[in-house]
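To start, I am sharing the structure in question, which I have written as structure tokens.
Every protein chain of the complex appears in place save one, which is left out.
Letters are used for the chains, namely A and B, taken in the order the chains are written, and counting of residues starts over at 1 for each.
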Amino acid sequence: MSARQLMRGAWPVRALVWVAALTPWLCSALPLLQLADGRLSSPATGAATGQALFWLAVVAGDALLHARGRASRVAVVGALACLGALIAADDAALPLPTSARFTLAAPVPHDPDRSDWELLARPEVSLPAPPSMRHWLGTDSAGRDLLARLLHGMRSSLEIGAAAAAIAVLIGLLVGVACGTLRGPVDFLLMRVVEVVLCFPYLFLVLVVFTFLPRGRATLIGLLGLVGWTAIARLVRGEFLRLSEEEFVLSSRALGASRWRIAWRHLLPNALAPVWPATTFAVASALLAEFALSWLGYGIPEPAASLGTLLADGQRQLARGSAWLALVPSLAMVAIVLAFHAWGERLREAVAPEAAALAAAERAR
Amino acid sequence: MNEPLLEVDRLRVEFPRGGRFHPAVTEVSFTLTAGRALGLVGESGCGKSTLAAALMQSLPLAARVASGGVRWCGRDMATWSPSELRRWRGREVAWIEQEPSAALDPLFAVGDQIAEGLIVHAGLSRSAAHARAVELLAKVGLSEPQLRARARPHQLSLGMRQRVGVAMAVALAPALLIADEPTSALDSTLQGQVLDLIDDLRQESGMAVLLISHDLAMVAQRCDEVAVMYAGRLIERGPAAPLLEAPRHPYSKALLAARPRGIRLARGERLAAIGGAPVSLGDVPPGCPFHPRCAVAESACGRVEPPLVEMGDGFALACPVVASKSQAGRPS
Partner (left out) sequence: MNAPLLSVRDLVVEYGEPGGLFARKRMRALDGIGFEVGAGETLGLVGESGCGKSTLARALVGLVPVVRGVVEFEGVDRIGACGAARDRACRGMQLVFQDAQASLDPRQRVGDAVAEGIDIHGLAHGRERAERVAKLLEQVGLPAAAADRWPHEFSGGQRQRIGLARALAVEPKLLLLDEPVAALDRSVQAQVVNLLLDLRERRRMSTLFISHDVALVAAVSDRLAVMHLGQIVEIGPTDALLARPRHPFTQALFAAAEWPASGERAALGIALRGEPPSPFARPTGCAFHPRCPVARVECRRDPPPEREAGADHRYRCVE
């Protein structure tokens, strides 16, 4: 399966990824460009953290995959590399010079983590502030811009979801391959482990984990990854068992191939096909789980935002009639999950045996 | 000779592929009268199953009949209404596909399944239909038909299921039976039994049979007349026995010769193979479609597509090279 085939139907997810990667420039209290003291600088770029570098690498990969022609590839990757170099080279955020002669502000010129003191200073304003020209989606109860928090929250939710899904897929692949290749007692034991993980009361596990470990991103990712791998493991194991009966595997065995060679050369490449759609669904379910955990109060700690913490925050304001605070992150969550599901469905169509058979019949005719 | 039952007149069926329509069946004409059996022979992809689907008026939606048509008892079927077609499919014609037993629903007793068609289409009462179903099962050679009628398909063996499938197809005494590779999924020991059964039914009820297969020798032994198809065209048609004895078209000849018949090859001896591969839809060579694989092809074969020409002795042949030779060889 070529990378391009896998990316078919991925455009909603790709759009999300690009938005997340460009968030430090889309929304920042610091100007994108400023001319001060005779020096042109980009404070917003300087303030971006190491995570931004990771995101840039991701979109660079995406651009490489999709750009047509060598020149456009070189251009896109060059631009992203320059941006990355600036982040890496620039010192910590500079104090805002008051005497800037020219500034270009970000589209959403607010810091997601700081209250808008100018707004708070106005006597007629009551928090949370409703949408206005200054704050397109309004502010939360602490006077922070909701759009800025939404964009940053989406980004950290995506990070958590993708990292958790990566852990889940990795463990799932390892366990599935081990079961499908070694069979016998190893298979038996690991499958019992899968059943235990599946049957373990989820909320109890959450309570235990957060009793002993600090609330935070790493704990959340680890937790979601450690409960999400069972479906992938079963899938891979099932594919291995099914493919082992295929004639091309028998044919390799008849040639004298060892079982690890067969696993690596024949079973894994063919078993991966259904893993791709499962991975996108794993991201979607990790996102939903993060949403739920944050609502229960086990999300990433303040002031950082994720979609789940935004919902939890908004839910507390529901009684005061500020429904949009809960509605906006919920809609964003629905959109993201739908984007991943849409991709997954397309992938499933692309790798479905019926689809392959149809295509083969078409060729034969 | 009586009125022809089924007339196919210069039928051309096309499939879309890559923005263009490609013919899967090209200018095919033949007639079939009651009680006769016509064999249609060709390799996979030659259009024989498309032709069968066109006869049944059940082509896939993408396909279109570009020209020509099918007449049933002299009436052009293209003008029929859907309900007329449905009634016709139920009562007048029966279709057996690769596995006759595939038509059986695993959830119901086979007797009930046969009876259902009788109730719906022949208007029989429930008890009469059941009695007739048992009769049919006995007719296709099942022992203890009363007992078998109550069995579900999985309780019967493969051979019995095939017989039940045939019984179901002929339950309404159709005027025409279209059998598309009815035995290719079966062992040779069972094949004979199913074909014998079709033979017997034909002799008894006087239905017409269109037997479609890739096996020229088998078809020739079971039919009165044989038509050979290649690349969607009829290339040879003739009475079965003489055609099996001495096929004229180089393709029919090669097809028959490629199959050993009760001999042992000595060391160094080889089967008479046809080179190349069968043509596929959309890349049919110009001129005679068989000429790139043909042993006697002349330069003109690659330019002009030979029409199917009546030879006068019941044969029709689409090969001017062979035709002119046999003409020359015949004392005038």
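By definition in this document, a residue touches a chain if its C-beta (ideal position, glycine included) is under 8 Å from a C-beta of that chain, and two chains touch if they have at least 3 such contacts.
A quick note: this is a predicted structure, and the numbers were derived from the prediction, not measured.
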{"item": "Option from B:120, B:258, B:296 or B:309 whose C-beta touches the chain left out", "value": "B:258"}
{"item": "Which of A:14, A:73 or A:253 contacts the chain that the document leaves out", "value": "A:253"}
{"item": "Residue, one of B:74, B:106, B:123 or B:275, that touches the chain absent here", "value": "B:275"}
{"item": "Interface with the undisplayed chain - residues on subunit B", "value": "43-44, 157-160, 187-193, 196, 214-218, 220-221, 240-241, 244-245, 254-255, 258-265, 267-268, 270-275, 277-278, 293"}
{"item": "Touching residues (missing chain, whole complex) on subunit A", "value": "246-248, 250-258, 261, 265-266, 269-270, 360, 363"}
